[in-house]
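Left out: one protein chain. Kept in place: all the others.
Labels run A, B and C following the written order; every chain starts at residue 1.
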Amino acid sequence: MFNLAFKNFNEILDMGGHGIYVWSVYFIGISIIFISFLIAKKRIKEVQKKIILKNASS
Amino acid sequence: MLGWTWGLLFAPQDAVQGNSYRIIFLHVPSVIFAELVYFFMAICALMHLVWRVKLAAYLIKSAAPIGAMITFIGLFSGSIWGIPTWGTWWQWDARITSTLILFIMYLGILTLHGSFSNLEKADRLMSILVIIGVVNIPIIKKSVDWWSTLHQPASISVSGSTSIDPSMLYPLFISVIGLGFTLISLGILSSRSYILSREKNKKWALKHV
Amino acid sequence: MTLVSAQNITYSINENKLFHNLSFGVNSGEGLHIKGGNGSGKSTLLRIILGITTPTKGLIKRCSEDLKISYLGHKNAIKNYLTPIENLELLFNDVEIKIAYEWLYKFNLSHVQDELAASLSFGQQKKLALIRVLAQSPELIVLDEPFVGLDQTAADQLNHFLEEQLSEGVGLIFTSHINPKISCKVLDLEAKNV
Partner (left out) sequence: MFRLLKTESFKLSNKLKSWLGPLLIMVLVLIAFPLSIDISQYDLEKFYFSIIVVSLLMTSFVATEGMFEEDFEDGSLEQEFLIEKDFYKLVLSKIIVYVCLIGIPIAFIGALFSFANGVAIGSFAKVFLLLILSNLLLFNLFAFGNALSINKGAMLGVLSSLPLALPVIILLGRAIRSIQFGDGFSSIIALMFGLGLILSAMMPLIISAALKTHID
């Protein structure tokens, strides 16, 4: 069950001709998730900056 | 937590037989969560309207983009999957149509909330829309089923193409859980920023900088 | 008799406090003038008294549930595509409309009564809206900036009519940035705010 399904690295990339589809889906899907993580983190930083500025000025 | 969930997501890929079916490990979990996120939002909307819980509205607002994102991934991976297996990237099948409608609803909720300057009004109207929307989803699912049986009785069912073999089922199961944790952590992150930005005038906000 | 009383009204919008712990009351035959600069929340306070806006904290008490209130806000609720007469007919039945006609005459609007409301000037539209308010024979009149847009004669007329109403035992709450000639209590929002 935990054996690798493919013999070598090229086969993993190719996947019997379907490699393009599989890897592009995973690449795009995972990068979307990753980017949304980055955006969320950036938002937190922006809000924190705003709060600090507000409290500094008042 | 992050690294752990990512590890879970990647690991099952190697352990499985099959070629383009590998998309299933991204496709199925994302479609499952596309709906779960909506139900979560609906519960929050109910809480907001009935008990006036402010936090519930904040959660809806921060969950909606995530829902839209995951629905988009589901649709997108499904359509790419369709190219090698069905020969077409889009089909007016019952499930696809209803998922597309779900995606449109997420976008609608977001635009509606974005169009108000008074945020409390925006919260309340958004909750109303979310609740009406949750009534709509089962109706859409059913009516699309009736409709598509008329148009294309031999349409390919997405679930039917999966043979339930343990070597595929376990990784699928794990990847569902993995994506779940990923989304929860993403949700926590984005709701944290949103709550902070809404409550930035309160004194406690300063402590969390 | 106290028509409306407010107890500890606090209102905040997007977490910004507009006013804090306001308390006042209006008896029948009594006027209340709400003063304050731009953005001090005069209109919002009126809408809270009317029950349109819900205050963040506090209570509005009315003497009875079906207290007859007539209100004129920034928006004058006049349909542009109808004539003044038709506008009044939308609201009143056959008996009340006669009173409204008298008001049309008193406010010097009879000569335009069959033109479309869109062709009336701002002041004339304001007068028409005021007629709607006055002809409802209310127990409490709530006006938001009633003197804006009226010429001197019309403003004097309005002063006179409002005093008449007050002497008949009608309550009056209004906002204005100029001091009117009506004798009444004054609530200064900015003074209270500080």
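To be clear about the criterion, a contact is a pair of C-beta atoms (placed from the backbone, for glycine too) under 8 Å apart; a residue touches a chain by one contact, two chains touch by 3 or more.
Values in this document were obtained by computation on a predicted structure and should not be read as measured data.
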Checking the contacts here: which visible chains does the omitted one touch? B, C
Touch with the omitted chain, as defined above, among C:Asn21, C:Thr54 or C:Ser119: C:Thr54
Could you tell me which of B:Ser79, B:Ser143 or B:Ser197 touches the chain that is not displayed? B:Ser143
Touching the unshown chain, subunit C contributes residues 47, 50-54, 69-71, 73-82, 86, 90
Absent-chain interface residues of subunit B come out as 101, 104-105, 107-109, 111-112, 115-116, 121, 124-125, 128-129, 132-133, 136, 139-140, 143-144, 146-147, 150
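Note that in this section only the chains that are shown with their structure count from here on.
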Starting from the mean Cα coordinates of subunit B and subunit C, work out the distance between those two points in Å. 50
Cα-centroid distance, subunit A relative to subunit B, in whole angstrom: 17
Subunit C: positions in contact with at least two other chains: none
Check: subunit B positions touching at least 2 other chains come out as 201
Provide the residue numbers of subunit B that touch subunit A in the complex, in ascending order. 2, 9, 13-20, 22-23, 26-27, 30, 65-66, 69, 72-73, 76-77, 80-81, 83-84, 166-167, 182, 186, 189-190, 192-194, 196-197, 200-201, 205-206, 208-209
Residue numbers of subunit A touching subunit B in their complex, please. 1-5, 15-18, 21-22, 24-26, 28-30, 32-33, 36-37, 39-41, 43-44, 46-48, 50-52, 54-55
